[in-house]
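Every protein chain but one is kept in place in this view of the complex.
Our next item is chain A:
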Amino acid sequence: MAPSVHYHCPCLSNSTTPPPPHLPSSSYSFHPLHTLFFCEECDAVRCNRCVSVEVSTYYCPNCLFEVPSASVRAEKNRFYLFVHKMPCNVLTRRRCARNCFMCPNCRNTLSVVPSDPPESGDGRLAVPISTVGEPPFFLYCNHCRWDSAEVGITFEKPTGLAAQLQKFEDSAPDSLEFERLKDHFEPFIRASSLSSSTTSHAVAHPSSAAHSHHLHSNSITAAASAALARDIPGVGKYNPLARSTSSRGIGVSGRDRSVNKDEMAEYRSRVEIAKASVVGTGGGDADVEFMRHLENVSEVASLDQRWENSWVTSLQTSDLKPLRIPLHSKRSKRCPACTHILIKPEQKAQSVRYKIKLVAANYLPAITVALPHAQKALTEAAKRTLGKSTSAVEDDKTPATGMVAGKTYPFHLALTNPLYDPIQVRLSPQRLNISTAPSKDGPPEKARRPPFVISLPTSTFPIAAFAEAWEYDDDEDMFGVEEGDDFGIRGGAREKDGRSTRSKTVGVLEKRANVTIVGGEVVIGKEAQGNVKFNTLVSYTYRSDDPAPSESNDGDGPSIPQGNKPPEVKTFAFYTVIDLGPIIPREDSKSVPDV
């Protein structure tokens, strides 16, 4: 695995220091930079776990038709919401109601094609000059050549397929059952909507504790979660345990009769599942009989072909029906603390742009890590395979690219500045994991010595500002002189040393454009195991535009210069975890334990 750098989002705990990196749970606090957001108001990193999400549009991924959310929240979906008390079902149930269908065999998009003209019967294919669409039409998969005529679905005209298929779908057992459920619950929904206007929203409901994270979220989310948590007459309180242990899938009623005093007739399903032993209804004996007379494996629909269905369906491939394409959604995300929008896509389904995009990559320096010895080994290996393929086959690659216990390796951190101003960066590796962490869970002999020691330059070093021009020419010499004048003085003697003596591994190694490469070193203990993984606090100072943060409404990033006042300097710090990869235990340390 390649070495990686992940960024910390402190949303999972109250402290700003991240958990020790060797704990498996720590991976939930660290994210790749490209998944993170940055809230300008709170001056904080936000991750996908802590932002609040709203759907801005629903659209069909095939026809790119934007489905109005009013019709997404149509009757059926609202009812699902009610039964499951989970809004995610709105997404999973919504399908494109136009002419988009998926192949049940391979999930490709189906197209409507006319039938072939009748063959002339002289053996040779009669090729017509012009093909006018001849009915019946059917759905056809260009990928696996499945067609709906195989399962007996044909159409008289090539338009309005959804309506033509609707009657098949309406007579399916799952939608019949659903209609029945709906009829059953309808009076209670009406009753609950009446009662909700008088009773206040249940705030002290236990499930609101789970939503405590979104306490500051906007009113829409709050209203939605309150609506979900509200008690509904006739239906017991939502209890995930009771639901999962309940023997019926949707049998919400009749379970906790003791809890609610409201009278509600027990729901009886349309078909007794025990008696429904006919082929196609998930019955036992009929399916066993079918399997017993099986001649070809392809007669049985595979699990993933039947997976989409909410109801037990037939095992046979010949019963697969064309599937509606599920809608996709575009979502906008808000900061959990100040409810400002962090990212908002453009409304149109065709557009891939964003109206608002506050991603962390535009604010925090991007860090990539490289192991020079591994890269060297890889390029040499590539050269060898290019030149003579037979030569160095026997030489084992892992010692060259991996890190062996008991040795010292240099590593490079390349920091890229996304800001339009130069920044000063300071790296401080967290001591915590070295001093306390191994004593907690490691074996006793590991507690004495840390598995590895990291050395990084501790002084601040500059990174030049980002300029678009540097995107285009990658000429290193162009900026060589300028660099020395501009930053050499500030970087001080340490940096000059790094230039004169190439053998130095710790310190600033290279500066070009808006990238600075910093060298570090890891000393791995003899008995070390696991990954070389350590937390590092990265703090950087940048010139701030807005002198007073209170009137910062017009400030659009730190790029706008302010008058001739001396620029105010701000500091931002964030944690990262740097994973250099696994340590290869030494074989000789096992054979000769006391060296």
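As a convention for this text, a contact is a pair of C-beta atoms (placed from the backbone, for glycine too) under 8 Å apart; a residue touches a chain by one contact, two chains touch by 3 or more; residues count from 1.
Note that in this section contacts and distances are computed from a predicted model.
Visitor: Any idea which of "Ribonuclease P 21 subunit", "Dynactin subunit 6", "LAFE_0E03444g1_1" or "small monomeric GTPase" UniProt assigns to the chain that's been left out?
Guide: Answer from the record: the omitted chain is "Dynactin subunit 6".
Visitor: For the chain that's not shown, point to the residue among A:Leu12, A:Ala149, A:Val300 or A:Val404 touching it.
Guide: A:Ala149
Visitor: Could you tell me which of A:Thr17, A:Ser71, A:Ser115 or A:Ser351 touches the chain that is not displayed?
Guide: A:Ser115
Visitor: For the chain that's not shown, point to the residue among A:Ser71, A:Gln166, A:Ser298 or A:Thr571 touching it.
Guide: Result: among the candidates, A:Ser298 touches the missing chain.
Visitor: Using the touch rule from the top, list residues of chain A that touch the missing partner.
Guide: 105-106, 113-117, 119, 125-128, 131, 138, 140, 143-147, 149-150, 298
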